[in-house]
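Structure provided below as structure tokens; questions to follow.
Left out: one protein chain. Kept in place: all the others.
Moving on, here comes chain A:
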Amino acid sequence: MSVLVIAEHNNEALNDSVLNAVTAAAQLGDVTILVAGSGSQVVADAAAQVAGVSKVLHADAAHYENGIAEELTPLVVATAADYDYVVTAATTYGKNLLPRVAALLDVSQISDVTAIESADTFVHPIYAGNALEVVQSSDAKKLLTIRTTAFEAADTLGGSATVEALAATDASGAVSLVGRDLTTSDRPELASADVIVSGGRGVGSSENFAIIEALADKLGAAVGASRAAVDAGFVPNDYQVGQTGKVVAPGLYIAVGISGAIQHLAGMKDSKVIVAINKDEDAPIFQVADYGLVADLFDAVPAMTEAL
């Protein structure tokens, strides 16, 4: 069996999620990574070194620079002809791209795969993770987005894949990138951090988030947030953990001033250790927390930062 993994990258480096996708793909067969970009040779070379990868296909053209789905789709559809599976991580990049490919290949896509039971049987969460659906696919080609937290990252070194140049498909030009407003931070990536400190509505304001950040910095942690905190404008959208935001599974998740709506729990309940700090002792977050502290977060969080 042959598996095509579509690599998300920024023309300089592979996105971490590709490593998790490679691990899932290796359970299915022989792994090829497709790198489509512009001036992206360095990414193709890095992909060739990932453990478990046997081939890298590299297409380089100006219209692949920004990862625009309309430009990438014809390339992926054409390349998929030689593969049994097409796999990508369930990041916003993968979620945006793969359904387009599936529709043109006239096959189903299985979203957010958390386990591979066999060559044709996959597990994925539905209803915000309150149920797990086990589906069998009879499609000739199987398209999967995989949940990164469910598969270990492959080693970035140890592979020695060949890199083959691939001819670019025609540009469509229907979509152009106007600009990006990306959050820059020295903290770890939320999606792959070992420790996350998240704030909710209880934090109260953008300024007050400084106490969350101070604790995170003491722990070397990433900062996350509930939907309520993002909707209220305390932090940018990319901080959101939950059903429709990022799904995380760190070793330690500290939920501060978060009540614990099921939509939030969907994004963090697979964390190894969960701490909840909330002044409402009936908050649902305590039902999933290993350690609960009923306290005013404005006392407890600075005290914790101080004591560490």
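Here is the rule we use: a residue touches a chain if its C-beta (ideal position, glycine included) is under 8 Å from a C-beta of that chain, and two chains touch if they have at least 3 such contacts; residues count from 1.
Criterion: contacts and distances are computed from a predicted model.
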Choosing from "Chemotaxis protein CheW", "Electron transfer flavoprotein subunit beta", "Anti-anti-sigma factor" or "Helix-turn-helix transcriptional regulator", the absent chain's UniProt record names it "Electron transfer flavoprotein subunit beta"
Considering the complete complex, of A:V50, A:V87 or A:I110, the missing chain is touched by A:I110
Which of A:L157, A:V175 or A:A210 contacts the chain that the document leaves out = A:V175
Among A:E133, A:D170 or A:D280, which one is in touch with the chain left out?
-> A:E133
Since one chain has been left out of the picture, which residues of chain A touch it in the full complex?
-> 68-70, 73, 91-93, 95-104, 106-112, 121, 125-139, 174-183, 191, 195, 219, 227, 230-231, 236-238, 243-244, 246, 251-252, 262-263, 269, 272-275, 281, 286-295, 300, 303-304, 307-308
